[in-house]
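I am attaching a structure below and will ask some questions about it afterwards.
Here the complex is missing a single protein chain, while all its other protein chains stay put.
Naming follows writing order (A and B), and every chain is counted from residue 1.
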Amino acid sequence: MQSATQDWPGTTRRALSGGVLLVAGLVMLMICWSYPVGNLTQMGPGYIPRVVGFLICALAVAIIAIDVATPEAAQAGRMHPRGLIFVSTAILLFAGLIDIAGLVPSMFLAVVVSMFADDEARPLPVLIYACLATLGGWLLFLVVLELPIPAFWR
Amino acid sequence: MIDQFLLGLSVVLQPEILMYAFIGVFIGQLIGVLPGIGAITAISLLLPVTFYLDATTSMIMLAGIYYGSQYGGSIASILLNLPGTPSSVVTCLEGYPLAQRGRAGLALFVAACSSFVGGIVGVAILVLAAIPMTIIALRFGAPEYAMLVILGLLAASLIGTGSQIRSFAMVLLGIALGLVGADATTGYYRFVAMPEMADGISLVSLAMGLFGVSEIIRNASRRSPPGPALSITMRDVFPTRAEARSLVLPIVRGSGIGSFFGALPGTGAAIASFMAYAMERRFSRTPEKFGKGHLPGLAAPESANNAAAQTGFIPTLTLGIPGDAVMALIIGALILNGIIPGPRLAVDQPELFWGVIASFFVGNIILLLINIPLIKLWVLLLRVPYQKLYPVIIVMICVGVYSHRTSITDVVLTLAFGVLGYLMKNYRFEPAPVMLGFVLGPLLEDNFRRTMLLYGGDFTIFLTRPISAMLVACSAVLIVLALWSGISAMRKPVHSTP
Partner (left out) sequence: MFKKLLAALPLTLALALPAAAQDTFPDHSLRIVHGFGAGGNADTVSRILAEEMSKGLGQPVVVESRPGAGGTVASGYVTKQDPDGYTMQLMVGGHAVAAALYNQLPYESVDGYTFISTLGQFPFFIAARSGEYESINALIEAAKAAPGTLKIGHSGVGSTQHLTGELLDLRTGAKFIHVPYKGGAAASTALMGGEVDVIIDTGTVIRGQAEAGVYDILAATSENRWPDSPDVPTVSETVSPGFDVVSWTAIGMPAGVPDDIAGRIRGEVHKALELPEVQEKIGDLGAKAGGSSGEELKALIEGQIAVWTDVIDSAGIDKR
């Protein structure tokens, strides 16, 4: 993974972080372009977003310039694809299930899936641990704190 | 005033009331540790209980939850990088690196002690200077708030370990995120992709995502957890004599900053702790140590946010005006007890007024006493292998964020911010300035536009109002200082790494 990143053409790689920021600034400007701007004394809702958008773009350009000029500083960190995938899936599962299936199944699945972010996870210990964690979560959130979330589907 | 304070103490020290004060701070502390479940959830859960208690007892208990949760919030921030409130974001900056270096016990001890001192200073200001502070607070109108925020943003562009231009870009990104939702001046919807976003992005989602989730993504697949094996003797918990000495001034400064900002309705603890941190960094002789676990950088904002938590009661008690959402809940409890909060509270209900103030004093002592023995217990938490800990943290974050507004959108956004925070860190962007921009951006826009509306677009208003003019002058000094140090740094041979 790391070696792959290093094989990129140097300048493109170094300009990446500022480039993404520049894209974000441009998208922001695009969305807010239709908002009424007003004038300095009677500012409309679009005034400040435009100013902020322009400033973000300007700083992004400056960052690209600095990063390209100083090669030794622009080292991107290592990626963690496994953590990214499993943690994301776990949270999305929780979000998708909580209103339909209730708290207990959502917690259980979120724990099971997220535990596989660790590459040495084995199914049986994961299941046992997830049961325990779910039980703990049920006790904490529903019994002690009495959060108004149904335990199971209605 | 001392007499009245003694009257208050005599109220609090009644066994039953003392018990409720203890329950309040204890529950507050526990709930503050849980990520995403803050004082608001805790207080609104316990609000029905106050239907059965008298006004004084209810208020003492609810207030205890509030400042107790400030203590608890630091614990989650230091141990797990999970800031529940904007003010504990600053605690993460130095506290979490300390914990990763195996000095969690020390960090917790310093946090507890600085919180205690800050709290007590806040109470002292409350007792001695509530009325003058109220008068000053009332002189803060829209122009003053706008200038105060600008000063805060300037001061804070010094926050962050990376380059200043990068951290300023992140402040702007935070401001942009703060723009999401209905515009406060016209009601116009900006960047609203779905109706749940109409009230803006939830602060809890942003903080939990940028700090908590991103850290989990980074560490989940790593076999050797970041927390090194540690022996927990009490010696590791106490700072050395030299360390302790280096903390005195930061704590004093932090308490002062916190006491002042806390009394301004609507700004409070967040600005206070960011300002205290920025100030320590600015005036430190070793600014390069910040961001890697530097004790003064932990102590100053901790004392500031707890001082602010106490003086935050000044507008609530003297005017009946709640400074933030939590205060509004506490005032709601008073109203339900048939007491109309307002300027006459101190005269009509002296036992309530002074009882509550004295309870802060007692509550802070209780918090210190229960915190120090608990430190060993909290540090034990880090002995749990990270592979067992992080799934539970994910679930707690999810439930906390969801329960906050019963919103699935908020949970999905938390993940989005988690990924964003993860990528940012990989590309050397700091998350803390994003939080600052997010908190201060809307305040700046509201107050600036309100100033223009109120004074017909007259810019000189910022210079003709004395407090505002003073703030403009402070900002100017900061800019000059920054430019000057920039120039002198350029003259020196460049070798110091950021």
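Basically, a residue touches a chain if its C-beta (ideal position, glycine included) is under 8 Å from a C-beta of that chain, and two chains touch if they have at least 3 such contacts.
Since the structure is predicted, the reported quantities are computational estimates derived from the model, not experimental observations.
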**Fill in**
Checked against the full complex, the residue among B:205, B:255 or B:407 that touches the missing chain is B:407
**Fill in**
Full-complex touch with the removed chain, picking from B:332, B:350 or B:457, is B:332
**Message:** Just to verify: which one of B:18, B:49, B:469 or B:482 makes contact with the chain not shown?
**Reply:** B:49
**Item:** For chain A, the residues touching the chain missing from this view
**Value:** 143-146, 148, 154
**Request:** Spell out, residue by residue, where the missing chain touches chain B.
**Result:** 19, 23, 27, 40-41, 43-49, 51-52, 138-142, 182, 184-189, 195-196, 198-199, 265-266, 315, 319-322, 325, 328-329, 332, 335-338, 340-345, 405-407, 446, 450, 453-454
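Note that only the chains that are shown with their structure count from here on.
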**Fill in**
Expressed in whole Å, how far the mean CA point of chain A lies from that of chain B is 23
**Asked** If you look only at chain A, which of its residues touch chain B in the complex?
**Response** 16-17, 20-21, 24, 28, 31-32, 35-36, 40-46, 48-49, 52-53, 55-56, 59-60, 62-63, 66, 73, 76-80, 82-84, 86-88, 90-92, 94-96, 98-99, 103, 106-107, 110-111, 114-115, 117-121, 129-130, 133, 136-137, 140-141, 145-149
**Message:** Per the contact definition, I'd like the list of chain B residues that touch chain A in the complex.
**Reply:** 31, 34, 37, 41, 45, 163, 165-166, 168-169, 172-173, 175-176, 179, 183, 185-186, 188, 190-191, 213, 216-223, 387-388, 390-392, 394-396, 398-399, 402-403, 406, 408, 411-412, 414-415, 418-419, 422-423, 425-429, 445, 449, 452-453, 456-457
